[in-house]
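A protein chain is absent from this complex, but the other protein chains hold their places.
Going by the order they are written in, the chains are A, B, C and D; count residues from 1 in each one.
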Amino acid sequence: MTAPQHSPHAHDGGSVGRVMAQVMLALTPVTLWGFYLFGWPAIWMWLITVGSAMLFELACLRLGGGGRATLGDGSAALAGWLLALTLPPWSPWWIAVIGSFVAICIAKHAYGGLGQNPFNPAMVARVALLISFPLEMTQWVAPAPMFSGLGPDPVAALERLLFSTPIPDALTSATLLGQVKAEASRGVDLLASLPALGAGVSDGVGHHAGSLGETGSWLILGGGLFLVYRGVIGWLVPVALVTGLAVPAAIAHAIDPAHHLSALHQVFAGAALLGAVFIATDPVSSPASAVGKLIYGLAIGFLTWVIRSFAGFPEGLAFAVLLMNACVPIIDRFTRPRIYGHGATAGRGA
Amino acid sequence: MLIAVTSLTLIAGCLGLILGFAARRFHVEPPETVSEIEAMLPGSQCGQCGFPGCGGAAAALAEGSAPVTLCPPGGPALARALAEKLGVAADLGAMAEHEPTIATVREEICIGCTKCFKECPTDAIQGAMKQIHSVMKEACTGCGKCADICPTEAVSLVPLPTTLGNWRWRAPACA
Amino acid sequence: MGFRDLMDEVKLRWGVHPAGHKALTSECAIECMPLPERLTLPLAQHIGAPARPVVTPGQRVLRGQLLAEAVGAVSSPVHAPSSGRIVDIGDYPVAHPSGLTAAAIVLKPDGLDEAVDFADCDDPHGLEPAEIARRVAAGGVVGLGGATFPAAVKLGLGRRNPVQTLLLNGGECEPYLTCDDRTMRERPEAVIDGARLMARALGAEAIVIGIERNKPAAMVAMQSAAAAHPEISVRGLPARYPMGSEKQLVHFLTAVEVPAGGLSAEVGVVVHNVGTAAEISRVLRTGEPLTHRAVTVSGAAIARPTNLRVAIGTAVSAVIAHCGGVRRDVARYVMGGPMMGMLLPGTEVPVVKGSSGVLALVADEAGGGEASPCIRCTRCAGVCPIGLLPFEMAARIRAGKSEAAVDIGLKDCIGCGSCAYTCPAKIPLSHYFSFAKGSLAAAERARLKNESIGKLTAARSARLEREAQEKAEAAARRKAEREAAKRDAARAVAAEAAAGRPQDSQVSA
Amino acid sequence: MSTYRKILREGLWDNNMIASQLLAMCPAMAVTATATNGLGMGLATTAVLVASNTLVSSIRHLVPSAVRIPIFIVLIASLVTLVDLALNAWLHELYKVLGLFIALIVVNCGILGRAESFASRSSVPRAALDGLAMGLGFTLAMVAIGAVREVIGSGSLFAQAQLLLGPAFGFLELRLFDGGALLMVLPPGGFLVLGGLLAAKRALEGARRRRGVVVAQSA
Partner (left out) sequence: MIGHQTLERLRPTIPFQASMLALTVMLASAALSVADRATRQPIADAVARDTRASLAQVLPPDSFDNDPAADVLDTSDGGMPVTVHVARKSGVPTAVVLATSTRGYAGEIGLVVGISREQRVLGVRVTRHSETPGLGDKIEIAKSDWVASFAGRHLSDPETAKWAVRKDGGVFDQFAGATITPRAVVAAVKRCLVLYRSEHEQWFSVRKP
């Protein structure tokens, strides 16, 4: 006789694949916007990243005995997709492939595969790339929208990716955060430098340099609302993260506007929103309880602000996420939900 | 140079005195674990572990030469307790393979010789001379001494029967 | 969704909204099912010690006759649902996922349905509380919601703890099931009457009847039946699973939590099912014991889903056959509701006192499927009515650390299955918990056995010692006797010698 | 197996200071950005280890247990300082590369560990051999980690070998490609490679065990 099935004899019909598919659906608008904004090299880069992520997943599953086929649930494709969105849009092919390797083979499968990774794979990959290849990872390109003729055609774009052709000076640009950091290190304060840079960043439309998926702020927010509505993610982490970033930024800006960006710039520039909606909400590497999520989100936001403001790197989200990933077990330990019938409010005294 | 050497030597001498006193003051005898372990074992001296009695098993456990899963009557619960006591990891995988067994007497063969119940370490077999013997389920450890000594092979070990009372869910298929 | 539902949604942070499937049977009045060919009456249809048979095979019994008596404090008797002959007393398959058999009395009805004389009672409200409990116990009433705890034992709780409130559970939050709904709609007076009798037995001043708001007709019926009794209030419950779980119901209706490991009576509340209340009313007024119960027969595979009043002991196959049989491939037969009910090993098992439903589910309804790794989405933690972290407990159990799962609340788990229902990775969380609870119980049994073996061994060595000592003493005694005898003999010889016969003595020397 | 062979085997493989005991992580992470540095550090440590083991073993009957640890530490610290001074005076070029790390040898728990757990209970030749084996095992692991980090991190192998081993060994230096993943020469790279090393050792031992099982079964 086969083992008897345990109750419940009903299921709400959800599946991991469906969760992943909904996240992908939410990512689609901002990704398409990125494709439009940065043209064919960005499309090729995205394809290479996602494709290599899936290949590495397949390889790791095979290596691990191939018993559990988590390839079909889309988790690897999603990790690759998220990684692609945080890369400079015209990154060469090997950046994409090494990034996928780190994300899937090291950050995910070395820890035991889906659900076992303490750190967000896309962020591990991004940080590993940033530290390893600082040059390539800070090669930003000015928006060269599709059909505008500014960017290369599909074939030229592929060649560019495969042969790592340097980006022509005319097309290079800097992100707002990078520029601010550079100017500050020269001693030029924000009051002098910002007016020339800040335009177009804080409106959230995203017509400025940045990684593939971080610029279209409103589209990210729209995707986030969709996910919250569908119950795929909670609202707590994104809101806490933005709060944790915006509040210290606003205070610092009020005290010293010459050296601290405003809250609006902090939130809309860089990867803050992308991270708040799609990265920090990764269930595997975030805390379980509501209080834990609140602490987690606030701390990521605050650490992001600290790193952006006082550390050597212009953008700190990835580091902040990894730091807090490391804290998740301890957060979980101290924020367990109260069990019914235990503790002070149980019994007659309630 | 002389000053450096002398002062260092003096400091070292003082520290040596302090350490010497401390070593004497805080001296701790190594804990006596064997008797404590023996107290945890069933004490039926059934010999299923391969040691001469529970005392031998306790000594082997204390010096780490025997696995904590050595005692079939104690089962996984005892193995876990022993592992905790000895501060080692309990590999209960081997334990699970050992199905609990119980002695049964085939009444048509039993000649009522009383050898088995004289041998039984837990007095689990009841009966008297020239009478059919029966086994008390609650007391039988499945040690098999009775089966070994039975002249007619009327006593044998069978797996403990599953009833609604002791049936339990198996582990789900691994996901 | 009304305003109060909306408020409840915000207030309650647990539970799931499984598809109800109640429309299949909610408009089907409870119809009486004819007697089957055979009735199989297990001796353990309740929590506690199995009943002891008082009849013998071949004996003819009448409807309502006691077949097996209660044994001990927590137990319940079994009565004959109809007149007929006892065919056998032995082991038969019962409704249990293991597929194991259990002791049962098999009765072949003779179709005459002759009854014993029942001691009916016109004014049960005039009875002493203890007498009410006694008659409920004698009637073999157990919790009909599925828990099957002997009802009288629960009525006796009022003697140990002051009970202020009797909660009547009309939640019926399990999908498919509508027998409580129908009972409330068809026999509201019986429910109210039974509730008042129970309150009297308990010494409770207030009766609160909680009904999920997806049963408006039952609500109306109960409200009108309760109108004459100011101590009874009928309250709407949000339709959410597991609202009908005792702890959740108590907390929602009284804002008091039942302490962990404790009984609700400790906080002055006792909970009974509405079906139990209706049966208690009947048992007390007519004197007839519990021999029939309302069962919802449903599921997409059932040709004609309905509610039936079934003689206890009727085979599930007979029940399904009465409902037109199955019309689609059945993935699982389930007794009870789909969330907590038992998978049936086959349909040749009897309906028992706790069987609130018989479901024949097709694959689409039953869920299941290959489990994939946990992604820590924490939905299970979100729906857990107890506030546990099911994913973490399951992870610990999977790693072979059931004790570590106890540290984070395994023993508080009520097994409602909400976590497994909602898990997108389809991890059999409830199964993990049952497995762990089972192995912990087995370990506990082993520990107890180990202890008793220690005692037995000590007793044996004491006995052996004693025997050895006795033997030694006996030997010593014998030796002493022998020596004494020898001495006596020597003395006799000496005396003889002294008495003169020197020549003899010289010879012998 | 003779005890001497066993000591060698323990030090080089079975009980390798880095790959089995996970001791001496500080130098293992800090110095192994290049294979040359790993080799230099490994050799310096080996020298100290042999000397300290020999010394500790030869005075083992004189040392009361209450003060043994301070005595061992004093001995080790003195030896390290001697090595430090000697390198500075007579191998100055190498000292410029390794100087910062020589002092670290004092706190290399592996050395105190061997003194405490082996040398203080063994005869002088056995202790000296143990020091040599442990030191060489350590050197091997350091060179392995350094080589991997160097190749991936800076595209070279045994860069500046002539500083350590003299101009005759300049041929060791390889340039494979330009650039490289910086992460690997930074501390995280050390951990990654260490993880890889541990995994590789386990995999190798597992494979050997399986092979052994197969052999035993077929025998």
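Just so it is clear, contacts are C-beta pairs under 8 Å (C-beta built on N, C-alpha and C of every residue); 3 or more make two chains touch, one makes a residue touch a chain.
Computed from a predicted model, the values in this text were never measured in an experiment.
Note on the chain not shown: across the whole complex it touches A, B, D. Check B:9, B:35, B:152 or B:166 against the missing chain and you find that the one touching it is B:9. Among D:11, D:131 or D:180, only D:180 touches the chain left out of the display.
Within the complete assembly, D:67 is the residue of D:67, D:141, D:163 or D:197 that touches the hidden chain. Taking the whole complex into account, chain D touches the unshown chain at residues 61-64, 66-67, 70-71, 74-75, 77-78, 81-82, 85-86, 88-90, 92, 95-96, 153-154, 179-180, 182, 185. Residues of chain B that touch the chain left out of the display are 1, 4-5, 8-17, 19-21, 23-24. Contact residues of chain A toward the unshown chain are 134-135, 138, 182, 185-186, 312.
We adopt the following convention: only the chains that are shown with their structure count from here on.
With each centre defined as the average position of its C-alpha atoms, the distance from chain A to chain B rounds to 54 Å. Between the CA-based centres of chain B and chain D the separation comes to 43 Å, rounded to the whole angstrom.
Listed for chain C are residues 97-98, 372-374, 425-426, 428, 431, 434, each touching two or more other chains. Chain contacts: chain A has residues 6 touching two or more partner chains.
Note for the complex: chain C touches chain B at residues 44, 94, 96-98, 100, 102, 370-374, 397-398, 400, 403, 425-428, 431-432, 434-435, 438-439, 441-447, 449-450, 452-454, 456-460, 463. In the complex of the two chains, the chain B residues touching chain C come out as 42-45, 73-78, 80, 92, 120-124, 138-139, 141, 162-164, 166-175.
By the touch rule above, chain A contacts chain D in their complex via residues 98, 106, 110, 128, 131-134.
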